[in-house]
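Data first, discussion second: the structure below is written as C-alpha cells.
We show some of the complex, not the whole, and keep each chain where it was.
Note that the chains are named A and B in the order they appear, and that numbering of residues resets to 1 at the start of each chain.
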Amino acid sequence: MERPRHQGMAKNTYMRWRLPLVCLLWEVAMIVLFGVFVRFGPEADAHWEEEKREMNLTSDIENDFYFRYPSFQDVHVMIFVGFGFLMTFLKRYGFGAVGFNFLLAAFGIQWALLMQGWFHSFKSGKILIGVENLINADFCVGSVCIAFGAILGKTSPIQLLVMTLFQVTLFAVNEYILLNLLHVKDAGGSMTIHTFGGYFGLTVTRILYRPNLEQSKDKQGSVYHSDLFAMIGTLYLWMYWPSFNSAISEHGDAQHRAAINTYCSLAACVLTTVAFSSMLQKKGKLDMVHIQNATLAGGVAVGTSAEMMLTPYGSLIVGFICGIVSTVGYVYFTPFLESRLHIQDTCGIHNLHAIPGLIGGIVGAITAAAATEDVYGKEGLIKAFDFTGTYRTRTPSVQGGFQAAGIVVSLLMALAGGALVG
Amino acid sequence: MERPRHQGMAKNTYMRWRLPLVCLLWEVAMIVLFGVFVRFGPEADAHWEEEKREMNLTSDIENDFYFRYPSFQDVHVMIFVGFGFLMTFLKRYGFGAVGFNFLLAAFGIQWALLMQGWFHSFKSGKILIGVENLINADFCVGSVCIAFGAILGKTSPIQLLVMTLFQVTLFAVNEYILLNLLHVKDAGGSMTIHTFGGYFGLTVTRILYRPNLEQSKDKQGSVYHSDLFAMIGTLYLWMYWPSFNSAISEHGDAQHRAAINTYCSLAACVLTTVAFSSMLQKKGKLDMVHIQNATLAGGVAVGTSAEMMLTPYGSLIVGFICGIVSTVGYVYFTPFLESRLHIQDTCGIHNLHAIPGLIGGIVGAITAAAATEDVYGKEGLIKAFDFTGTYRTRTPSVQGGFQAAGIVVSLLMALAGGALVG
C-alpha cells in the first residue's frame, strides 16, 4: 500500500544514491564529532546542584534556561516555520521550500553547534552547550535560510547541504572575528546573520546564473492559497522578531529593551511598506510580495542596535526608513539586479536582508558611537558594551568605529565566501 | 520582472495617493509624539542596575520581562495570526482579512502605546514603557480587530485606519474610567475589550448598512481550504487564551489561577458548542462556523473573573453556558440582527465577543461580590482586588456593584463611540 508520492520536492536530477550517502555519512561524522567534543554545560549538567552553590545562586529559576528558553522556541519557529513558509509564496517551489529548508536547517544546527562551540564554548577540550548555544545554532542556520532564499529552485538538495556546510563554517569564522577580535555587539545579527547571509546568497546566485530561468517567469507567480501560506511565514517572523533580537542579549534590561525596540521598528515598517507599495503600483493596489517581505525589514534593521538605548522613537525612525527602502528595492532594484547584474534573487533577499542588514549595521555603529554615561548610567554603559578587561578603556566612539569595521568584514567575508562556494 | 499582483486586497476604490499619504503622515506623527513622550521604563532602561539596588531585587530574573514576555508573545500571536486567520473562513475576504488586520494592528499598537501611556504610565512628562505596555497595546488593538470582524468587506483601508484611530482613543478613555475611576478589575478584558469592541463594531456596521450586500450572500460562503486556514486562527486563539487572560494579572498566584480558569472554561465550551451545533442543524451535522467561533466564547466570558477565585468548576459552568449561548446566537440571532435590525455582522462578533463579553462582566461582578476572607485569605483578598490606599475600605459587595457599573459604562461608550465613528 504505497502512498502516492508528491513530486514537488524532487524535480532535481540527482542520482539515486548520492543524497542518502551524503546524509548518512555526514550524520555519522556529526555523531563522532559530538562524541569527541560536545558535553552539557554546567547549567544543563547533573552536577548543577554543586554548580549552584559555587555560583551562589539561591534558586533553580536562575538557570539560564528560564531566561532564554521562551525566546529560543520563538526563534526555532522563525527558522523552521517562518523562513520555510515565507518562501511558499512562489507557487512552484512551495513544498520544496518548506521541505528543503527543514533538511538544511536540521543539518546546519548540528554543524553550527560544533563550529560555534569551538570558537566560543570550548573549555579543556570539550564544547559545553546550553540553551544559548541552541539559539546561536538557530541563528547561524538562519543565515543559510536567507541565502537559500536567493537560490531557491536552482540547486539540488546535495548542493544545498554542501552550501550549508561551507556557509556555517564561514559564518562561525566571521562571527568570531566580529564578536571576539573586534569586540563588536550584534545581538540580533544585522551584520553576522543578515548582511553576511544576504550577500553570501546573492554571490552564489550570481555564479549560478541561468539565463533560461527567465523564460519560466510565470511559474514564479503566486496564487491565492500560496499567499495565505506565505502570510503564515511572514506573520511568525514579524511577531517573533522581538524574541530574535533579544534572545541572546544580557539578562535583564537588555533583553527587555531589545524586545521593545524591535516591536516599535516593525510596527512602523508595516505602515511605510503599505504606503510605498500602494504608491508605486498602478491603480494604487497593494503588492502581496511587499506585504509579505518588506514589512520584516524593520526587524532586520534594528538587529544590532535593539539592545542599545536606541529608544522607541529611534526604532520607529529606523522602521520607517526600512519599509521604504525595502519596498522600493522590490519595485526597482530586483529587476535591475537581474537584468544588469545577472543576479536572480528568487525571494528578493537583497531587499529583505542584505540592504536592511547593512542599514542595521550602520544604525548600530551610530547608536554605539552616540552612547553617553548620561543616557546609560556609568554601570549601564560598561555593561551594555562590555567595556571590561582588555576593553575597559574603549570609548563609545571607538566602539562605533569597530562596529563599522564589523560591517565591512561581514560584507567581504560574504562576497569571498559566496564566490568560493558558488 | 514585476510579479503578478494579487487582487484580493484591493477591491476597494480609493484614490491612488490617499492611502500612502495617510500612512506616511500618521507614521510621521507617531515618530514625533514618541520622540516627545515615550521613553524606556525603569526595567528596560540601561539604568536598571541602579534601579535593581533601589528596588532591593537580587536577580535579573525578577525583571517584569520574565514574568510577562511569554504571555506577551502568545497574545501577539492571537492578535496577528488568531484574529487574522479566523476571518479567512469567508472565502471572499480571506486575504484581505489577514492583510488589513495586519495593517490596522500595526498602526493601532503605536497609537495605543501613546493613549494608554498618557493615562497609565505618565511620569514627569514622559511615558515610560515596558513589556506590560506592549501587552496592553495588543489588547487595545484586539478590540479593534473585533470591531473589524463586523464590518469586514464594507470599508476601505483608509476608513479602517480612521476607525482604528478613534476606537483606540475611546478604548483608552473607557479603560481609564473603568480601571482608575471605578477601580474595576478586568484582566482579560471582558468589558474593556470584548463588550466595548463588540458593540462598537456592531454600531458601526449598523450605520454602514448596505442592503445590496445581501445579494452577494453566496460569496460569504466558506470552502474547504478556507476552513482549514480559519481553524488555524481558531486554534491559536483557543490555545493561547489562557495567556490572554493571565498576561497582565498580578505576579504569582493570580497569573497562575487565570490560566487555569481559562483552560477549564474553554474546554467546557467546546463540548456544548458541538452539542448545540449538532442539535440545531438538519441531520445533526456540525456547522463549521460554530466550531470556529463559538468554542472561543468560553475564553471571553471568564475575561474578568479568571484571576479571581472563580474555581475550576465555576469556569466549567461559565464555559458550558457560553458555548450554548454563542451557538444559539449564530443560528437564530445573527439572522435576526440582519433582517430586523439591519445589522450585518459579517463574522458574527455579536455571538463571539459582545454577548460573551457581557456575560463575562456579569460573572466578574458576581464573583467579586461573593469574595470572602475565608476563600481568599485576609492578605489574598486585599491583593486580589487591590483594596489599598483610597480603596482600603471597599468591601467585596461594593466592588461587585462597581464591576456592574463598569459593564454599563463600556456598553454606553461603545454605542456612543460607534455611532460617532460610523
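Simple rule for what comes next: contacts are C-beta pairs under 8 Å (C-beta built on N, C-alpha and C of every residue); 3 or more make two chains touch, one makes a residue touch a chain.
The shown structure was predicted, so the numbers you read here are calculated from the model rather than taken from an experiment.
Shown here are 2 copies of a single protein sequence; counted across the entire complex in this file, the number of copies is 3.
Here is the rule we use: only the chains that are shown with their structure count from here on.
Rotating chain A by 120 degrees superposes its CA atoms on those of chain B, with the angle stated to the nearest 5. Chain A and chain B, compared by their mean Cα positions, are separated by 32 Å. Residues 1-10, 14-17, 19-21, 23-24, 26-28, 30-31, 34-35, 38-40, 43-50, 52, 58-61, 63-66, 69-70, 73, 76-77, 80-81, 84, 88, 94-95, 98-99, 102-103, 106-107, 109-110, 113, 129-131, 134, 157, 225, 229, 232 of chain B are the ones that touch chain A when the two sit in their complex. Within the complex formed with chain B, the residues of chain A that make contact are 58-59, 61-62, 66-67, 70-71, 74, 214, 217, 220-222, 224-225, 227-228, 231-232, 235-236, 238-240, 242-243, 251-253, 255-257, 259-260, 263-264, 266-268, 270-272, 274-276, 278-279, 281, 283-289, 291, 295, 309, 311-313, 316-317, 320, 331, 334-335, 338-339, 375-377, 379-381, 383-384.
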